[in-house]
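For this depiction, one protein chain was excluded, whereas all remaining protein chains were kept in their positions.
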Amino acid sequence: MNPIRSLADIVRSPSAPEAAPAGTGRSIAIKSLSAYYGKHRALEDIDLDVLPGLITAIIGPSGCGKSTLIRCVNRMHEVIKGAYATGSVLLDGEDIYAPGASPVRIRRRIGMVFQKPNPFPTRTVYENVIAGLRLNFPRMPKADYDETVERSLRAAALWDEVKDKLHSSGSALSGGQQQRLCIARAIAIEPEVLLLDEPCSALDPTATLKIEELLYTLKAKYTIVLVTHNMQQAARASDMTAFMLADESHVGRLIEYGQTRDIFIEPKESRTEEYISGRLG
Amino acid sequence: MTVKNSISRRATKAADPSDRVFTALVGAASTLVVALLVGFILLLVLDSTDSIRRFGLGFLAGSKWNPVKTEINPIVFGALPYIFGTIVTSLIALILATPLALGSAIFVSEYAPSWLGKPVAFVIELLVAIPSVAYGVWGLFVLVPIMRNDVEPFLQATIGKIPILGALVAGPPFGQDLLTGGVVLAIMILPTILSLSREIIAQVPRLQKEGMLALGATKWEVLSKAVLPYARGGIVGASMLGLARAIGETMAVTMVIGNSSTRISPSILTPGYTIASAIANQFTEADSPVYFSAIVELGLVLLLVASVFNIGSRVLVGRIAKREGGADA
Partner (left out) sequence: MRKEVEERRFLGRSVRGAVNAAIAIVLTALSVSILFAIVGHIFVNGVGSLNADFFTQIPKPYGETGGGIAPAIAGTIVMLLVAGIIAVPVGIGTAIYITEFGQSRFAEIVRFAIELLAELPSIVVGVFVWALLVRNLTGYSGMAGACALAVIMIPIIARSVEEILKLVPDGLRESALALGTPKWKVVLFVVIPTVLPGILTGVMLSLARAAGETAPLLLTALGNSFFNLDLRRPMAAMPLQIFNYAVSPYDDWHRKAWASTLVLVAIVAILSGAVKFFVRRWKHESN
């Protein structure tokens, strides 16, 4: 069975994806980004234009640097001791790595969902959702918080399941629900971009599909970047795909980037083709 | 994690006589340890029965401690002043030590670069190696004069003027009083609370911190809204461990607490006793069987109270470790 043909079947829209009209913001332009863990270079010279209003998947074998890349986009990479990045990442034209730029401000605008769901265990579902909102608005009228909670949980396709247990612990939910709670939490503060680092790798297939459908509804409001080790997921869920590979010295590079259907049906690079067909990685 | 099953099983199959001797020897050592503990508790209970039977709950609730029978006063032992002194000094110690320990733990774990944090923690934890009697000497000759001449008059001039609260610092500033006992204890339990808090904070999963960070939180907000709430139980457990140590502490407290008054007053500037210091001061006087029994009962009470907090600490600290495993829903 030719793997490429089966992926071609699952690649979604046959027509070219429509990016959001220019000027609505939410674009990420990565320019000459290199990332280091201490002395070891993990990423070299990445250039990538993430288009607004689309879902962009980053795929590649383990160790190719895709998590490192996405963590550079909201400056989480440097949180690790000794880690840093050079180059620039432009959010709507503003370089988030500019000398005076504040990571705190940036992370407010670029949200992140992690590989393992991480709801705050000492908080209720309700409090989890507004955790980010409370940072800047610690004392809003309850009605405003209620409204945000309902809106975010609905957008995360979780409202019906938890509306009666808003005040139970955040960690009392199932894995898939917890991850959707984390998505709700991330979008409650209305970021411009949403980064998801292998969000389904700890979930079962049903939960995974729920989240993929959810992402499709979210891309109207947020630019979405999705790191995934699951090629089928990338083929199903994304509009654009970036393929990365690490060389012998474990330095990650961007090999190919384009519309998902092109990447999976007619990749330009041979290494891409090898990975897609399962011979690599 | 113990040595694998297969090895133990193979061991029990060994028929070598020297092996049996060896097993008997180490088994004997272990049995001795268990017997020691059991005998310990049994003896304390047995030797207190005299006093328990005679004074019952009055031992804990009564304030008269009369070892000598006179015409008007019968022999009675009421340890309430000692219990009171233990509670007050330990509480003062907890109130003073916890912010210092927690603040240092936070600085060392979250703010300081590791070349600074590790040595600083090491230095503060050195405090734990200083013998109790050394604290006593320092407390008696350095701290007591400072308390008597500077701190306590200051407290009286400030808090003393506030109605109601002023009663806390009433009375002549002896320097050797419950407050000074509390301060010395605070210094002694500071490293205990610090090292356990550090461990607890270090165990907070990175994913929790990053989750808060990714919402646009400042470093302090990550600490106060993600790390500390997660570590809350463990930190309380660390304080409890400090409290257990404070309760059992004898020498340093004895040397600065005054050992002279059994009056229970709201003022922390009164001299007093703790259970431990009462034992240390009086054991030589225990000439009658009932007096002896009363001293042993004091020891039993001390053991029970300290154990409650030791166990409580273990339970709370253990919960943090369990929660980490439980979060994988």
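Just so it is clear, A and B label the chains in written order, and each chain counts residues from 1 on its own.
The definition used in the following text is that a residue touches a chain if its C-beta (ideal position, glycine included) is under 8 Å from a C-beta of that chain, and two chains touch if they have at least 3 such contacts.
For clarity, every value in this text was computed on a predicted model and none was experimentally measured.
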Original post:
Which listed residue (B:L185, B:I200 or B:M255) would be found touching the missing chain in the intact complex?
Top reply: B:M255
Subject >> Of B:L43, B:I162 or B:A202, the one touching the omitted chain in the full complex >> reply: B:L43
Original post:
Which of B:L185, B:L215 or B:I295 sits in contact with the chain that's absent?
Top reply: B:I295
Original post:
Which listed residue, B:I92, B:L194 or B:A231, touches the chain dropped from view?
Top reply: B:L194
**OP:** Could you list which residues of subunit A touch the chain missing from the display?
**Re:** 102, 104-105, 108, 135-137
**OP:** By the contact definition given up top, give the residues of subunit B that touch the hidden chain.
**Re:** 1-8, 10-11, 14, 16, 18-19, 21-23, 25-30, 32-34, 36-37, 39-40, 43-44, 47, 99-104, 106-108, 111, 120, 123-124, 126-127, 129-138, 140-142, 187, 190, 194, 218-221, 223-224, 244, 247-251, 255, 276, 279-280, 283, 292, 295-296, 298-299, 302-303, 306-307, 310
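Just so we're on the same page, only the chains that are shown with their structure count from here on.
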Original post:
Once you find the CA centre of subunit A and the CA centre of subunit B, what distance in Å lies between them?
Top reply: 49
**OP:** In the complex, go through subunit A and note every residue touching subunit B.
**Re:** 74, 76, 79, 81, 104-109, 111-112, 114, 116-123, 131-132, 135-136, 171, 173-175, 178, 182, 185-186, 189, 202
Original post:
Which residues of subunit B touch subunit A in their complex?
Top reply: 114, 205, 207-208, 210-218, 221, 225-226, 229-230, 232, 323, 326-329
